[in-house]
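Got a structure here, written out as C-alpha cells. Questions coming.
With one protein chain withheld, the remaining protein chains of the complex are depicted in position.
Up next, chain A:
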Amino acid sequence: MINRDNSLTSRVDISCKREGPKTLLVNSYFDIPYKVVHYGSKRLQDHLEVMMMCYSPGVMDGDTLQVSVHCPVNAEMKLFTQSFNKVHPMKKGASQSMHVKVDEHALLQYLPMPTIPFRNAIFDMDNLIEVAANGHLIWGDIISGGRIHSGERFEFSKLHSRTKVYRGGKLIFFDNQLMEPRKQPLERMLFFEGHTHQGTLLIVSEYAAAFKEELDEVLTEQFVDMSYGFTLCGKNALLVRALGESGEAMHEWLSNIGDMCWSFIQHHTEAVAPVAEETIAAPLKPAPEKKAAPVVKKKPAKKKPAGKTAARL
C-alpha cells in the first residue's frame, strides 16, 4: 500500500505444505514492491525453494514491511532474498518485522542477502521465530557498515535488530543488536574491531549439538580476512558469528554452512522418520521412533578443545 507521504506499507506471507515427498508453495501473498517466486525450477528438488524479490531501489523513509513465514508439519523450505537489503537515507526511519513458524518435523532455511544501511539510515528489525520442539531452523543475517566501497563507512544513524527464538514455546535465544555509530565506538574493540560486516547463523534443531561436532572437525583455523566463532547457544541451538570485509563472501560462507546443516538434518530425519509417500501429515507415527535415533553420525570422535580443564590461577 502506498501511503500519502509516498512510503510503502507492505506485507508478504509465505506458506507451504508437504504433499508426498514434495513441499509446495501455498497461500503466498505479496504487496508492492515485493514479489515471491520459485527459485529456479520447482521440479529440481523435493523441498521448496522460494525467493523474495523487491523491485524498488530499497527501503525508503517510512516504509514498513511485515513478513510471515509458515512451515507446517513435515514441510521443507529454503527461503532466499534476491538482492541486498538497501536501506536508504531517511529522517523518520523504516521498519521490518518477521514472524516465522516452524512446526513439528518441518525444516526452514532462511539466509537473506546482507542489509546495507546507507548514510543516515534508521532501520528497525524485529524477528519473532517459533520453532516446534521437533522442528528445525537454519536462520541467518548479515549487516554491513554501509556502502563501504563508496566511502560510506558506518554513517547510518541507527540500526536496531531484535531476534527472539522460541523452541517448544520456551524462549531459548534472544539476539539484541543496536548499532548507533554516533553513540558507540562501532569500529573499535568489542564491536566491529576494524571489520565492516557482521554475520550470524543460528541453527535450532535437536541435531544442533551433533552438527557442532562436525563443525569442530571442519572449522579448525581462523581465516585471514574473517574472524569467527561458534558455540552452543542453548541445548538444541548452535550459533555461528563472524566479522569480515565482504558481505558476499560472508553470505557464501554462511550459506555453505547452512547447506551443510540442511543435509545433515535431512540425513538424520530421513534415517529416522521416512515420510509415508502419500500422507501429508502423520506426526504420530514418526515421533516415537525419533527418540531412539542415534544422534551422532558415523564418527563419534570429538576432540576436546585443548586446555578444557583450565588451570586455576
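The working rule: a residue touches a chain if its C-beta (ideal position, glycine included) is under 8 Å from a C-beta of that chain, and two chains touch if they have at least 3 such contacts; residues count from 1.
What we mean here is this: contacts and distances are computed from a predicted model.
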Record-based protein name (UniProt) of the chain missing from this complex, from "ABC transporter permease", "Cytochrome c subunit of aldehyde dehydrogenase", "PPM-type phosphatase domain-containing protein" or "Urease accessory protein UreF": "Urease accessory protein UreF"
Full-complex contact with the absent chain, from A:32, A:178 or A:271: A:178
From A:48, A:203 or A:242, residue that would touch the chain that is not displayed: A:242
Footprint left on chain A by the chain that the document does not show: 160, 162, 164-165, 170-178, 184-185, 188-193, 198, 220, 222, 227-234, 239, 241-243, 305-307, 310-313
